[in-house]
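Complex shown without one protein chain; remaining protein chains in place.
Order of writing sets the chain letters: A, B and C. Residues in each chain are counted from 1.
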Amino acid sequence: MASNRGVVYVGPGKVEVRNIDYPKFVDPRGRKINHGVILKVLVTNICGSDQHMVRGRTTAPAGLVLGHEITGEVVEIGSDVEFIKVGDLVSTPFNVACGRCRTCRERETGVCLTVNPGRAGGAYGYVDMGGWIGGQAEYVMIPYADFNLLKFPDKAQAMEKIQDLACLTDILPTGYHGCVNAGVTTGSTVLISGAGPVGLAAAASALLLGAGVVLIADFNKERLAHAASFGCETINLSEGGSIGERVEQILGVPEVDCAVDCVGFEARQRGGEEQPATVLNQLMGITRAAGRIGIPGLYVTEDPGAKDKAAQTGNLSLRFGLGWAKSHAFFTGQTPVLKYNHGLMMAILHDRIRIAKAVNTKVISLDDAPKGYAAFDKGVAEKFLIDPHGSLRKAA
Amino acid sequence: MASNRGVVYVGPGKVEVRNIDYPKFVDPRGRKINHGVILKVLVTNICGSDQHMVRGRTTAPAGLVLGHEITGEVVEIGSDVEFIKVGDLVSTPFNVACGRCRTCRERETGVCLTVNPGRAGGAYGYVDMGGWIGGQAEYVMIPYADFNLLKFPDKAQAMEKIQDLACLTDILPTGYHGCVNAGVTTGSTVLISGAGPVGLAAAASALLLGAGVVLIADFNKERLAHAASFGCETINLSEGGSIGERVEQILGVPEVDCAVDCVGFEARQRGGEEQPATVLNQLMGITRAAGRIGIPGLYVTEDPGAKDKAAQTGNLSLRFGLGWAKSHAFFTGQTPVLKYNHGLMMAILHDRIRIAKAVNTKVISLDDAPKGYAAFDKGVAEKFLIDPHGSLRKAA
Amino acid sequence: MASNRGVVYVGPGKVEVRNIDYPKFVDPRGRKINHGVILKVLVTNICGSDQHMVRGRTTAPAGLVLGHEITGEVVEIGSDVEFIKVGDLVSTPFNVACGRCRTCRERETGVCLTVNPGRAGGAYGYVDMGGWIGGQAEYVMIPYADFNLLKFPDKAQAMEKIQDLACLTDILPTGYHGCVNAGVTTGSTVLISGAGPVGLAAAASALLLGAGVVLIADFNKERLAHAASFGCETINLSEGGSIGERVEQILGVPEVDCAVDCVGFEARQRGGEEQPATVLNQLMGITRAAGRIGIPGLYVTEDPGAKDKAAQTGNLSLRFGLGWAKSHAFFTGQTPVLKYNHGLMMAILHDRIRIAKAVNTKVISLDDAPKGYAAFDKGVAEKFLIDPHGSLRKAA
Partner (left out) sequence: MASNRGVVYVGPGKVEVRNIDYPKFVDPRGRKINHGVILKVLVTNICGSDQHMVRGRTTAPAGLVLGHEITGEVVEIGSDVEFIKVGDLVSTPFNVACGRCRTCRERETGVCLTVNPGRAGGAYGYVDMGGWIGGQAEYVMIPYADFNLLKFPDKAQAMEKIQDLACLTDILPTGYHGCVNAGVTTGSTVLISGAGPVGLAAAASALLLGAGVVLIADFNKERLAHAASFGCETINLSEGGSIGERVEQILGVPEVDCAVDCVGFEARQRGGEEQPATVLNQLMGITRAAGRIGIPGLYVTEDPGAKDKAAQTGNLSLRFGLGWAKSHAFFTGQTPVLKYNHGLMMAILHDRIRIAKAVNTKVISLDDAPKGYAAFDKGVAEKFLIDPHGSLRKAA
């Protein structure tokens, strides 16, 4: 019982599966805690934001256990845990949150004030997010479990949709948050920038929110084809024409009601060169007056790998005057998953969204995680779900 | 060109198609107006609220031209109309609104302060709503046309979905408003009381808003069967068990997140007896704590036909203490259609909702309007669309 | 240290100060808890809602320790309390809330799902609210302390405004919640029904929210005079004229933008007779179209003392048709104090509101609590603050 294995960041471009400690009820500062539970990890996903670390674009230290998209079964509970029980099947928001500070009380669990001494906001297995051990592993400890965990109401029903439910930890709420912030509602026309898993989740969310037309833009033909398969209009940025012209071809007008940036700071121009402000500037160009821009794509304060000196400290050359002239509003930051995961779980359980299909999940073993990282980095149109105990493959 | 025919309320239980005046650019107080247009009516629906008048449950005077659900083509424009053009195909919100008073500026077009000297809020062809001539006719005048009218972007495209678009005048925004007020969102469990056209529109709206489960309750088997056909769970109130028990059978818990009253003051108990507070009291019983209750169903200030003396002046015996204990909020009133019809139009045009199918539209001629009233009064599961010029039947 | 004394409900019309158990870290079901703290009570107020019990208008059992408005100093903490420390000066919301259930996560702490087996929502020292021991005592136990308690940033600064800060536990957030729900904002005209402490707190809150004119209606001349002293327009209901006429005399129009019911189910008509729907029906009459009505005044599910049989089970004869015609919205329920107490504390500390003056606080000893109950029941224009350890009187 005391053994454990996890995916470890070893250095730029390199992850390995290693033996790691079995989780204990202690926080990253070494203090004993009673409000945590230990999960046997049922499924744990590779996230696009993990790639920033693995590519060496962050200051993540070697030895960091990765993984913040964790679904599991409770195998042990701390003495202060009252509502979560051993045996419960639960979804873990990627945000670590105490549920007791001012921002948590205000539902802003993405910027909890207590779980990270360095800044507001914590996460599992992520650089600068408080040192909480990641969950791409067989077992993981979740603090403030009564507050953080979402219990699935019925285990058998949950196992039938487990690949969809696995998306509740991060990717689906993140795409959904981007859309909610962008004001997506009944009949909206929406442009999603980026057709990676978050972009696809945003597109599926926009449809769930009743959008009239969902456009998605990317350079990756395979990902766009996948987006088209569930009802999106696609814009291949490698092809000619400005994005405004392309929008006009589809909608008859060169603008959309709502825009969502699912790319973030590693944005590229048509030539392939990195230009971190490209996506945001495009979105100001094509979003209607009084429109809103949701920005779930990650922008960082430190990017030592950026070519541009300004970008190394997170400075972007934004065409802000244009946004101002159009009365745009901009919404940034980590998604407070807990605000959305109950409703999205209900939508999944009642077949209102097929998110696993939308993001094209692929189940792999823990040992295949490094291959998954490599394939994802090359831009395959798949979302990798690690199955550390073989439970999903057994169930399938 | 100067001839016109319309559906006229003659007395309790009786409507007739008669010759009426061709519309003029004058308001009900006889004042010349320049901001109006004349529509050739393309389609005009019979509404459940018309029935209150026709059944003699209101103080409507004989001679009143009925009809407030009007879709048409502009054939003449006043001198102050700048944006609407002759030839435009347009949807008319059932609310008459000036677009210039305090409540209109605040988007509360259901209670415009200027179009009705008697109280806040105007409508076409309706008792106590300002005296605006109804549109169950060949031609009708629409005031403040630039403000009130929603233009369809493409006439040919619109004609393909004209039965759906005809629902934008009232029934679809009304059902949708009830759901929005009730807080229906992604994953919600929702109970709709009443499976008439507004109830069905509310159910379809709840699905469009991403509801997890939509339950609908009625005594009418035929209407419930129709609701089941597009994904609702149904509760036949004629059958045994409390509504809480029935909800629990379906959801596993005896309560819903959101509730919508699409019945109004002519509510009946199981035995068939009228009891105007029945639906509201049931909804307080089964709505969760901190839940909201949307009430698009009409409650009136004068109901001379009520058996109960209190009900004759709109007094209801509500179990308000229960609602208070559960921190409920209650939302009443005419729907401000203009808040919703653009987005809903986009949803229809892009196939996100099939409202004509949901409410089971049936196209009839102007001459068959009296038969339509009679059939609707008997509870057929159909929504009647009057086609005064035969345009829809030609197109079909 | 292990001794304790508290105010005990003995029977209709009768409270006594008795020796009671020193608090333990157990919940009302007898289970050991680690998330609680023990407070030395610094100040604990008599509330109008306590009067419902003391008058015998509820099913409160004899022996119940009263008191849900508790401000104190932490003297002991449970093993899971991480952020609250011994010595902290804290304000306790009257709602007991777990901070871990669905409604707490949604900030609806007034209807926490776990702290009361009987229904949603818990409170200290109140019938049907979960059995939590009241705080009109020397010491009291507060569960889920990290979540529930609001710490004052500086003890010396807090002691200077302690009578104001004592109002954060219930009365000020409750009045404020009524105003927020009623849509009170910059320039609003507002009618407050009832000039008891909650009504006065609502009036002060309306001014803090920027209301243009605050009208307050009551039968009690002394309370109205007090309201006038801090800027309210007053309506003495004992005098002639309908409430609409009186509003018109003050505002020039017979209606207000917003209305707040601070009376509740023990409402009386001019003759003095109880008529529980009177206030709500008046408010529908004088609230403008599309206006909102906030209802912090308590309405109950069981009122065995009501003369009217319907009222005994919380049924009211509401003129709902009128509200519907005016598109009113109605907001009920216990105030979720935690949503508001941080901001209101800041407003007090920075002299933006003088709530102690507005509600006319009067500090009394624990032994004088029974006299305070008696005086309050007679309608004195004072809010009684019990000072169990003499700390306020020492400080003054």
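One rule holds for everything that comes next: a residue touches a chain if its C-beta (ideal position, glycine included) is under 8 Å from a C-beta of that chain, and two chains touch if they have at least 3 such contacts.
Keep in mind that what you see is a predicted model, and the values were worked out from it rather than measured.
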item	value
Among A:Pro28, A:Gly333 or A:Gly379, residue touching the chain not depicted	A:Gly333
Selected residue (touches chain absent from view) among B:Asp80, B:Asp154 or B:Asp351	B:Asp80
Contact set of subunit A toward the excluded chain (per top definition)	103, 106, 108, 110-111, 113, 119-121, 181, 265, 277, 280, 289-290, 295, 298-303, 310, 313-334
Contact footprint on subunit B, counting only the chain that is left out	34-35, 79-80, 82-83, 98-102, 105-107, 114, 146-147, 338, 342
Residue numbers in subunit C that touch the chain omitted from display	153, 176, 185-189, 208-213, 252, 340, 342-347, 349-350, 352
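The rule we apply is simple: only the chains that are shown with their structure count from here on.
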item	value
Apart from subunit A, which chains still form joined groups through touching	one piece
Pair of chains with maximal C-beta contact number	B-C
Centroid distance [mean C-alpha coordinates] between subunit C and subunit A, Å	42
Cα-centroid distance, subunit A relative to subunit B, in whole angstrom	42
Subunit B residues counted as touching two or more neighbouring chains	none
